[in-house]
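Heads up: the structure comes next, in structure tokens.
Yeah, one chain of the complex is gone here, protein chain that is, but the others are all in their spots.
Showing chain A:
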Amino acid sequence: MGNKQTTFTDEQLEAYQDCTFFTRKEVLRLHGRYRELAPHLVPLDYTNNPDIRVPLTLIVTMPELKVLCSVAGQENPFRDRIVETFSEDGQGNLTFNDFVDMFSALCETSPRELKTIYAFKIYDFNRDNFICKEDLQRTLNKLTKGELTPEEVTLVCDKAIEEADLDGDTKLSFADFENMISKAPDFLSNFHVRI
């Protein structure tokens, strides 16, 4: 507080403070990180809300997100899924607003309900508002990097659906997911990204 910055107007910063879990300083720091990803694309002065989108390929070079990529160079959908979920166009290209929103939803102070909603969106690969068996299989394969046999994968997915599905439609709706996650002890501590 005190040093004049020209990146954002005061109203903009106030608005960001209202809409996210970040303070002014953190918002400015986030802007710095955003700019680092593509210095030629992102202007320093955001006072007139330029409509700039940083593409997916550059976003995933961030160390906080990069790690979710496996050593073999294959893309891990969690990383891509996170960015896609928060992007406005659904393709993974983030404006600064989306960028801030993403880190705000995943930060430590974000409440459980919000995280649950976004977790559901992230794990729903085909975006049909249900986590179906294929979504589960893809999640599992990415978690274990293909180390499990297909029978084991099927067994695990069947068991997971059996455990969590309340309305018997062999896929997990948001209500099922929420019910299951609300009792999970590790969810909050694992599902957050610090920036």
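Note that in this section contacts are C-beta pairs under 8 Å (C-beta built on N, C-alpha and C of every residue); 3 or more make two chains touch, one makes a residue touch a chain; residues count from 1.
Heads up, the rule we're going with is that contacts and distances are computed from a predicted model.
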| query | For the chain that is missing from this picture, which UniProt protein name fits: "Serine/threonine-protein phosphatase 2A 55 kDa regulatory subunit B", "Tubulin epsilon chain", "AP-2 complex subunit alpha" or "Transmembrane channel-like protein"? | reply | "Transmembrane channel-like protein"
| query | In the full complex, which residues of chain A touch the absent chain? | reply | 11, 14-15, 17-21, 23-24, 63-64, 67-68, 70-71, 78, 88, 95, 97-98, 100-101, 104-106, 108-111, 113-114, 117-119, 123, 129, 136, 139-140, 143-145, 147-148, 152, 155-156, 159-160, 163-164, 166-169, 174-175, 177, 180-181, 183-187, 190-194
